[in-house]
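A single protein chain has been omitted from the complex, and every remaining protein chain is retained in its original position.
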Amino acid sequence: MDFELKRLGFTLLGLLIVLNWGLLMGAAMRKIGARVGKRYGIPWFQPWINLVKNYAIRTSLSHGIMFYLGPVFRLSGGIGLFLFMPMIIGSQLWLNYSFQGDLVLIMYFQFFGMLGMALGAGEGGHPYSAIGISRGLSQFTTIELPLTLAIISIAIQYDTLSIIEIVQAQQGGFMNWTVFTNPVATIAAMLSLLGVLSHSPFNLVIAPNENPIGPPTEYHGSFLGVLQTNRAILHVVEAALFMNLFFGGATNWFEFFAKTFLIYFWSVFVGVVFPRFRIEQSVSWFLKVPLVIGVLAVILYM
Amino acid sequence: MSEEKNIEQPSKQAKTFENPYYAKREVTGPDGQKFIVDPMKDYFSDECPTVHEPNSIPVVEKFLNWARAESLWVLGFGTGCGSIEIGPLLTPRFDAFRYGVMPRPTPRQSNVFIISGYLAVKTLKRVIRSYEQMPNPKYVLALGSCTINGGMYYDSYNTINRLDQYIPVDAYVAGCMPRPEALLAGFNKLKELIKAGKAENANEYAKNFDWYKANQKKIIKDWNMPDYNW
Amino acid sequence: MISPIHIITIGLGVAFALGFVNKKAKNFSATIMLVAIGLMGAISVAWLTALLQGAETVQIFTAGFKPPYSINLMMGIHEAFLTTLINVAGLLGGLYLLQSLKNAGNHAIMVFLVFIMGLNVIIMTRDAFNLFVFMEVVSIATAGLIILTETGKSIQAGFKYMLATGIIAGILLLGIIFAYYFSGTLNIDSLAEANITTLKGGSVAVLMILVSIILELKPFPANGWALDVYEASNPGISAMLSAASATALYFVLFKVLAIANENWYHILTVAGMLTFIGSNLLGIKQNKARRLLGYSSVGQMGLLMAILGLKPILGDKLEFIAATILVSHYLAKAGLFWLAGIVENDNIKNWSALRRKPILLVLFGTFLFVLIGFPPFPSFYGKWELIMQLSSNQHYYVLALILLGSFLEGIYLFRWLGYAIKMDFETLPELNINWNKIIPPVLFGVLVYVAGYFTSALVPELSALNYIPLLFIAGIYFIDSLPAYIKNTVAIIGMSIYGYQILPPLYENDMLRFIFAAIFIGGGILTLTAGYAYKGKRSGFYPVALLMYAGLAYIIQATNTLEFFFGWELMTAGSYFLIIRGKKSMPHGLSYMLFSIAGAYAILAGFGLSFAGTGTYNLSSLAGISSNITIIFSLLAIGFMTKTASLGLHIWLPGAHAEAESDVSPMVSAILLKAGVFGLLLLIINMGHNTETAQIGYILGWLGALTALVGNLAAAFQEDAKRLLAYSSIAQLGYILFALAMMSHLGLLTAMYYSINHFLYKAILFLTIGAVVMRVGTHMMYKMGGLIKNMPLAFIAVLIGIIALSGVPPLSGFGGKWLLYNAILAKGWYLQGAMVLFSGIIAFLYLFKLIYSVFLGQMKDNLRHVKDISIWFAIPVYILIIGIMIISAKPEWVLQPLGDMISQWYPNAALAWNGGLATGPYGYWNGNGIMITVGIMFVSLATWLWMMSRKAVQVKQFNIVYSAEAPQRPETTHISYNIYAGYNKALGWIVAPKITAFWDTMTEWIHSLAQYVRQLYSGNGQLYAIYVLAYIVVVYFTMIF
Partner (left out) sequence: MKDLINKLSKAYELSDVVYQRPNFTYATANKENVISLITQLRDLEGFSHFVLLSCVDWIEDNIFQLSYILNNPTQKYDLAIRCMIDRKEATMTSAHHLWEQIATYQRELKEMYGIEFPDSPRLNEDFILEGWDDIPPMRREFDTKKFSEETFFPRERPQSNDPATYMKNKMHPDEWDNTPSSKG
């Protein structure tokens, strides 16, 4: 019982770290984007201010119970992913609640937040919400396909679906990382990652220019704050997933920060260079190059 | 000129303005039951705005005001010719992002409404709607002479002369047109006001709601929206 | 015992005597006639009972000489039975024709009497010349009866009939003369003894005799005259021709066949099959009821002829097969012609007039099912026995052709039934019904059930069958006039008692059957509960619903293939009627039935082959098959896959499920489809351990994956809520097929888990959406929207349903996905597996569309005041939700026993359980723990956000930011129609309706072929005569070569 309490404490601490790291990473990425555009960019603490401001908004509107539950689902999705994801290998305390489920759980828990958010935004009744969601879901189906293939590939490679075991199998020098032992699967997954993090060119969902902000059009104040909180957590956790699967995981927090930053940077790096895809373009794109690479990754291990 | 006087004036048209979409209608339900649908009541909330008192703990309120001041999300709604000046604001040359200014596409997530110049009566209606849809700590930055006294359109039959008669204005940026630097100065002025706790115009609007509404309805003859657009 | 000769004496005597009766005393003469036929019948019945009790066959020699010098009659068991049939038909037919005969006058009454008497003699006589004479008598009488209705058409038909029978009679006479010339006898038995074919020129005699009798049986294509007769004459007469004449003539063929040699059996088989297929093919294009019945009659006679031709292989089973099919045909065809006389409308589309008198509709349906050979009617057993015998003797082509012909027959018969059940009947005139016209068909309707019961008693494999459910259904039918809630209660009580009886022993002994029985019976009770929401009588619903459940229960309890097939056919019939109850269900009911029949025939063929291989009907004997494994497995799998609606065989499903009533959709989707799964499971656990089946399994795996992909994609592009769910069912069954096809421990576990889950959530979704549809009056999702405000109960149910379906943790669907991952990795089906998982993700598209378009978004004007779903729908739905919650929180309660069960067959790579933690070959999963973790997290976050936003202003649907405007109408603001347009652009080509197009083309071809062949029948009497002659020539040349 004592251990259980300790684990709970460490998990909450980890959540706090991840949240702040996510916010900082978000700021850093905005800053990088600005510097690429030769701007000075936002102050590094801007995300925290935005968060505080949003939680401090006084007006609150509700379109109904599901509208209110939408952000709850979304944040539960983010935090849940965090809970089921081992963060730092090497310490029992930073493994969170990952003993309850394996990689498949992570794969499908991603949808928890998406689905809830979709429903919440749906009850908002705004046409753009529905359009945004329909695009998001359409795109997400195809994003998952190469990722699924990559995961099957590494599951065959390591003969397990347990993230902890996958990470442990990669210990002992960077040449053991999946990225070097199974580069094809890594490529497929990293292409999927672009979609998972929904940066440009795969950000039609919230494309501010043609479809103002997409699903969260009606969300404001604390609802929006919850969504931003989730976004910060989710980005770190997604990056952590890829870190665990392909880049040898992390044995301490510094390694964690460095690796998640670089993985996240990959999507930003692509995002600042490429313009946005239309939905049928992005769907077809994922079903061309990444799919072929993913199939190749599986065939190599068949 | 005496001839002109002889010309008889056409009388004012007696017009009623009813939006057919919002007219009451009789509808048959799926079970054959008939009932009246009144869109203005059934589709729009008729609640009035309320005054949201600032946080009772001064330190907290000061902190929150600081956060509000440093995170100004602008409603991207180009109301007049001045909106041409907002674009450069986000370019590397002026880079308003460094002051925490960011454009948002939806009023629900914005705090600052930039009225960029002249306002036709028609546009005013949309401005009111968008303003009312913004959540409570909200600020109006009026840009250009037109918003102060009508500017070069002072005698036009369809542009308003004074914005503050219709919605509360926090800061004016004078000029025709003001340059982006002036706009940045306006933002900084607004920040000062917010930090000083003086930018509580959303509450003012709620307090003087009837007065504002009377002014708005005086010129918007085809008032076909609820009194407060949530 | 009265001598059978008195049948003749009574007939002839009364007929002559009638000549002296006053012409105006028509009532008297008609009564006399009926009494006479009754007496004749009494004699036959008396002989039948005596013979059945062991009396000796008697020979009667007229004029006191022995053959060949006298005419002799015989009264054996065959003769007694057939004369009984003919006299009963004559009695009822006479009753039916009472008015017509009276109107036509005494001579008509006389003719009718002579006709019946003649048929009796034809059956009894053993003398060739006597046979010829009475055949002529019957011919002339028939012609007289045909022109009884004095229309131009009937007179033409009578003429054509005379023309054709004249030719035939001439040839027959020639043949008899030759036979006498060569053998010196006219007695058939003596002719047979003389082995006439071996005599010089004898074969010509045999040819002439046999070919003329074959021609009398109206073989295709030399039967145009007969069809005109059926069509044009009074339906009462047609009934006599079809039931009595055909029966007698068939017996003549049976008798005379004794004189023929081996070659004739082949000729008969070929001629019979040609007729069976040809006339059924032509029937497809036919819209006139009586002509259609004519085609069907001719076809059935063709089948019977072929059966006679198969005598060498059928051996002592011949009589059973022929008798069951003959009796079925006799009862059904007479009944149908009589109904045709009542309907008085020759267009099959106008047979909906029968609905004015529901008993007639029931009779009609009964007779059609008799013709197709559904249980519990005699023809079912006959067909079963026939197929079994054919396959054990390796007559695969004949087997295939018989099934093909039956299938063709099914097409037009069920189309007709569909018209009768579904077409509008308000505009049709009232039926003109006399008591004497209604008694005969009703009596035959009863007889057909009685016959079925007695036939089943002859089949030892069915001795264990429990008839109580069927009696219960009959009971329900008799209280059909009571209000629905009473019948509903009775039905639920009945099912509960039945469940109470069969479930506990199954739980002890057979986990597999227990689970499916629990789904069938538990699901049945739950879906029936929803029936309380219906007001009024709901007539006809309960018997058919219970029939389906009874069929399912029989399938579960079946120990041999016959019982299984019996249950399968009952289930098909019941579900057909359930499906066709929907408003626009006519075409979907038909396509369902056709796929089902085709599937059932595949199963039949498969069972036949397995019988051939093992020599036993036992279901478990499937495991012992050593030959033809691939074919048997494929046939059975295809048969079962018509029910699971796998890709290619799925086109019946969307329409059938979507258009069915609100509480029927869950029955046919959540429950009925599991019958196919059960069949496949049986197949795999029995036959799955072979290398051959493993190869088929590989194909099935791909097929399942493709089904899942196409089903889900198609569902995403639907606008009709129920159609969406129907496509979703296709896809879900695709997962199950995929998992089953792996034939591994985890595969089967996944399939079972999916089956249970699919039952739960699809029942929830279909019930809820069905209830919503009942409230809002449309299936189209874009016409709904925003209903969460009015229907919170429905919303919660659908929400739970879609979360469970989508596989999002923590609800039960995730277990399925986890198992699937492990199974795929363990089996090594990576690419197919990825396809299945991909389609699982596509499911999100339609699930979101479903819940969003219906419950979220903008509410429409006309739906502002709809109420929440009926409480009677909500109760079963919430019971099912509790089920989902239990399975989600405690998956080990289900998975552990399932795993133990599957280990019997596939012990390798099982899951290891440690409390709630399951460890598979690849991963681990703690459903219990996840549920708790997610629950605590969700509740605390919800509370936190609620604390922050508890003062929220409740706004209404147009209070949205709308680019500074306000929405004008909810219809234009609710984004739902074609919401996945972009996705459609990218991937829509996958679901282009190629398969539907394929089946449409097939249908078109069959119709075109029928149309082409139909040109044979020009309606020209001379041409028909030439056909008859040509037929003889062809047979002659066939004999020579």
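Order of writing sets the chain letters: A, B and C. Residues in each chain are counted from 1.
Here, contacts are C-beta pairs under 8 Å (C-beta built on N, C-alpha and C of every residue); 3 or more make two chains touch, one makes a residue touch a chain.
Please read these numbers as outputs of a predicted model, since none were measured by experiment.
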{"item": "Omitted chain's touching partners, listed by label", "value": "B"}
{"item": "Of B:Thr28, B:Thr91 or B:Asn149, the one touching the omitted chain in the full complex", "value": "B:Asn149"}
{"item": "Touch list for subunit B against the chain that is not drawn", "value": "3-4, 7-15, 17, 121-122, 125, 148-150, 154-162, 165, 215, 218-223"}
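The rule is short, and it goes like this: only the chains that are shown with their structure count from here on.
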{"item": "Euclidean distance of C-alpha centroids - subunit A vs subunit C, Å", "value": "54"}
{"item": "Centre distance in Å when subunit A and subunit B are each reduced to the mean of their C-alpha atoms", "value": "37"}
{"item": "Sequence positions of subunit C contacting 2 or more other chains", "value": "953-955, 957-959, 961"}
{"item": "For subunit B, residues that touch 2 or more chains besides their own", "value": "106, 108, 230"}
{"item": "Residues of subunit B touching subunit C in the complex", "value": "19, 21-22, 25, 27-31, 33, 35, 37, 39, 42-45, 47, 77, 106-108, 126-127, 129-130, 133, 225, 229-230"}
{"item": "Subunit C contact footprint on subunit A (complex, rising order)", "value": "55, 59-66, 68-69, 71-73, 75-76, 79-80, 83-84, 97, 99-105, 108-109, 111-112, 114-115, 118-119, 122-127, 130-131, 133-135, 137-138, 140-141, 144-145, 148-149, 152, 155-156, 159-162, 212, 217-218, 221-223, 226, 278-280, 283-284, 287, 294-295, 298-299, 301-302"}
{"item": "Interface residues, subunit C side, partner subunit A - complex", "value": "786, 788-789, 795, 799, 802-803, 806-809, 814, 817-818, 821-822, 824-825, 828, 830-831, 833-834, 837-838, 841-842, 844-845, 847-849, 851-852, 856-858, 922-926, 929-930, 933-934, 937-938, 941-942, 945-946, 948-949, 951-955, 957-963, 973-976, 979-980, 982-983, 985-987"}
